[in-house]
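All protein chains but one are shown at their positions in the complex.
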Amino acid sequence: CNPTVKIEAPDKPIEINLNVKIEQEVRVKVDRDLDDLLESNPDLF
Amino acid sequence: MLKSWRRRIAFIFLMLLALAGAAAVYVWIERASLAEKVIGRVLAARGIAPVSFSVGFIGFRSISLYDIVVGEPEDPDAEADSITIAYAPGELLSGSVRSIEVGELKLRAKVADGELSLGALDPLLAGEGGGGAFEVPPAQIENILGRLETSAGTFLLSGALDIRPEGEGLLASTDALEIAETVGPPRFAPIILSGVLKLDKGMMSFDAAAAIARPDASPVPILQAEGSYDTADKSGSAVAKGAVSFTEGGVTPATLSPMLERFYLDIEGRVSYRADIEVVSGRAEVAAEADLDRLSLRQTAAGSAVFSGPVRFSTVLGGADGSEASPLRVELDAVRVEDLARPNRFAPLTIEGPIEFLQPVLSARLIARSALPAIRGARLGELTAQYDIAAGKGNLRASGNLEFAPGRLELQTVLPLLRGSVTRMSGKMSYTAEATLSDRGVTSSARATVSNLGFVTTAATAEGVEGNVRLASLLPLRTQGVQTLRIKRLQAGVPLSDGAISFDFNREGLRLVDATWPFAKGKLILVSSGGAITASNAEFILTVQDIDLAALIELVEVPGLRATGHISGKVPVAIRNGDPILLDGKVAAQDDGIITYKSAATDAAPTEQTKLLTDALRNFHYTELSGGLSGNANGDLVLALALRGANPDLYDGYPFAINVKLEGSLAEVLRRGTVGFSPIELIKQEPEPALTPPAKKMEP
Partner (left out) sequence: IDLDSAKAQGLVGEQLTGYIGIVTASPTPEVRTMVNEINLRRRASYQEIAAKTPGATLNAVEKLAAEKLIAKTPSGQYVQNAAGQWVKKP
């Protein structure tokens, strides 16, 4: 015989909690641009 | 015999002598009445009649008359209280006198088409009467009170006058002769003349200075003039130069002309001027140039402004018959106009072009150009105006085509009120504006068409803005109901394209009625919530409508991730110092869908949790998908995703509850092509410990 397994309504779904932080290391890329910006606009900065 | 003969001659001589003595005595006693008859006859012979006077004192050196009346007694042409004539006996016989002194002289004169007439005293002028003109002796008139009636009005001349012969003619000079209008409301304040006037057989020349009399202050010098005029052929020329400085409490327009009182013209600044007058057969052509030196006009209907620069005037006075009024033509070469309001409503500009004044209508067609150094001369628009001074009504129409370019012509450089709220403007704008001025105040309307307009504001950068805006009023700013503009690209934290914005600017202020962007096969709709949009307060509701997850993921470009289904929801947004802040927005999928994620390679050691997640997501059928969205669109956003459903191939489709909290520059994620991180980096942080999987692990 093949056992029949009845799965009652599950009382508890499998819970997955996930925290994702998207860190963007942009310091290097932006640094040079900012220096140029500050230098070329003395009236602004 | 001889003796008697000589005695008879002596006797006759004595008799003659006695007779002469008696006559002399008689003459001496009766000299007054005799003189009256003699002078009366002499004047009559000159055609000056009727004349009445009494002789006061007669001496060898002088004779004084008093109560002189010339002309009809009830309406005399001239009256004098006393005239003293000094003479040397011999000269008297030849008709010349040494000098005449006149006390109070009242005179009446008329000028009709260039002809001066003194009524009964006319013969004095031209000398037609009998024995030629008196050789006019030097005469000092202590106080002349002349009434001059001319076509331009009736004037009263009063002051001291000195008349003396000069070569063939006569020289009149005065150091204070006041001319004032006597009939009707005075159009100009009394003028005090000083200078000399030479009359020489019809040829008149003068060199005089004029000043405006003031009741309780010293006279204001306004001009110095010299010129000559031939009364015969009525032609001549004159030059007048002068300057006036208007100051508050000092000289005001009303000082010059009381008629201007009702206009409350609050003017300050200096005007210097020069006028050249050419008279040809009675027709005077006037060409004048005035130089405005920071002439400020305050409290006009359109606020106050400062004018500087050259203004040229030309007009014709007295045509051939002196009747047709000719217009006063004004030409502005480049008059600089600066707004006095703080902060300026408009940047300094120059206006040039003709203005015409044909009583009572003033009309102008001017071109306005910017006076800002960076864009000097840039044409801002054309202004046509009509103003009826008498009716106090007028209208004004301005139109122009502006081509903006950052750093050069930009709207905020021309309208400083916009400085700080918009910058980096590019694209084209054409506008027309109308305004009507009347005693009910100013009504105005305007229409602007923008094409490919780009600009940066605090909250967003716009490109390719197209459309028309109708304004129901300029001051205060009001749109004509809701206005709509299409925006090719808008960058407000999130890049949005092909949007249409409808806004309304009414009494409460600016309100975003509807702004819709197609987004991932659905729509994003932004609407004002809260009060009107101001710099410090701008609150909206962002409605997410039927966003297709498949399209969204295509935007996000996460390799290996697929999803079906649609999401909608509402996200309150507040602009805080320029950053769009999302305040706990809720989005959810209305129906079920499938999410499949096949990650290429996972170099990071998969934790128990992440392995379970990736297995579940391999073919996740969700029944519930909802997200909470909050944070700063220009910075870090937080997306809290809640998924309910199961993967049929995993644990027999055992139900899963997946909660993923995504934090970071999520808006960046939407900037296609610039996102330089791989999904793996997505799962960097250690997940929180989760519940262990269900005890029963049934493998089918």
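Should a chain be cited, it is by its letter among A and B, assigned in written order, with residues numbered from 1 in that chain.
Simple rule for what comes next: a residue touches a chain if its C-beta (ideal position, glycine included) is under 8 Å from a C-beta of that chain, and two chains touch if they have at least 3 such contacts.
Since the structure is predicted, the reported quantities are computational estimates derived from the model, not experimental observations.
Touching the missing chain, out of B:Arg424, B:Arg478 or B:Arg644, is residue B:Arg424. In the complete complex, the residue from B:Ser99, B:Thr461 or B:Ser529 that touches the missing chain is B:Thr461. Among the residues B:Lys3, B:Arg262 or B:Arg342, only B:Arg342 touches the chain that is left out of the figure.
For chain A, the list of residues touching the undisplayed chain reads 24, 26-27, 29-31, 33-35, 37-38, 41, 43-45.
As for the chain not pictured, it touches chain B at residues 342-343, 412, 416, 419-424, 456-458, 461, 491, 493, 577-579, 632, 634-636, 665, 667-668, 671, 674-677.
Please note the rule applied: only the chains that are shown with their structure count from here on.
The centroid of the Cα atoms in chain A and the matching centroid in chain B are 59 Å apart.
For chain B in complex with chain A, the touching residues are 609-610, 612-613, 616, 644, 646, 651-652, 654-666, 668-669, 677, 681-685, 687-688, 690-691, 693-694, 698. Residues of chain A touching chain B in their complex: 5, 7, 10, 12-24.
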